[in-house]
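Since the structure comes first, as structure tokens, the remarks are kept for the end.
Note that this complex is displayed minus one protein chain, with the remaining chains in position.
Then we have chain A:
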Amino acid sequence: MSDSEHEYSENENDAIYDDEETALEMAALESSAMIERPAKEFINHKAALSALLEEISQKSLKWIHRCDIVSTQPIVVEKADNDLDRELKFYQQGLEAAILGKQEVLNAGVPFERPNDYFAEMVKSDSHMARIRQKLLDQQKGIQNAEEAKKQRELRKYGKKIQHEKLKEREDQKKVALDKIATIKKRLRSGDLGDADDFDIGVDSDGDDKKSRFNRGAKVKNGRPQPNKKRQNKNEKFGYGGKKRGMKNNTSDSAADMSSFSVKRNKSSTFSAPSKKGKAQRPGKAKRQRAH
């Protein structure tokens, strides 16, 4: 009677079991799976540890034989990976111990500091310390060099910028000036003298006209200012365009050309004093005084 009631229970797994015993077995198995197994116990016999500590500790010994200092603050580091924080805490612990230790040592009547003339073997050899010093020096030098290089780079960039700006300024100024001159010339040619006040200069060529300065003598051709002769020759020789192929080769004319030969110059020696030419020889002092 109870079995048939259990057959149609809500849990569909139980419907399989027609026997009450197997149902109980299954229930037991399932519940055992839910029991928490105790975590593995790690041995820590506190009483035995304390007893052993009592046995081996050297209480009768004075402090100077042990030299141990316990820090006043426990060290708490949140993350062991944080090197800076951790090393700082170690440093502080050591510093505190050094100060307290020195007090205790001096209280016990034992010398603490090493006198300046006490020389003994050190744990690291002198050559090792020299290598350490060299490495530190190299590091410092490296830093200095890097800084200098950075400064130079910055300066160069800055200098380049300034140069660029200056060039642009000059070009602009030149353009403006040329434009103004061109307009004035146009007005000159067209005969309109009304707006000569732009420049505050007279139309006639005075001594210090800006215009006249530009249009001085040989330096004008086709109304455009020309560079000097030397510059013109160089432009012809090295400038753009034109035939330059055989310019440095001799032709029959140039080979036969005797104009640049001067007998007198060829005959004179380079080490003799150059003679005074063109100026009449000045009479000596006596003659001058007599003439006067």
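Definition applied: contacts are C-beta pairs under 8 Å (C-beta built on N, C-alpha and C of every residue); 3 or more make two chains touch, one makes a residue touch a chain; residues count from 1.
Heads up, the rule we're going with is that contacts and distances are computed from a predicted model.
Looking at the choices "Small ribosomal subunit protein mS29", "Protein YIPF", "Ribosome biogenesis protein brx1" or "Phospholipid-transporting ATPase", the name in the UniProt record of the chain not drawn here is "Ribosome biogenesis protein brx1".
Checked against the full complex, the candidates A:Ala27, A:Ile99 or A:Leu178 give a single residue touching the omitted chain, namely A:Ile99. Residue A:Met122 is the one among A:Met122, A:Met258 or A:Ala291 that touches the chain missing from this view. Remark: the residues of chain A touching the chain excluded from display are 42-46, 48-50, 52-53, 56-58, 60-61, 64-75, 77, 80, 86, 89-91, 93-99, 101-102, 105, 110-114, 118, 120-124, 128-129, 131-132, 135-136.
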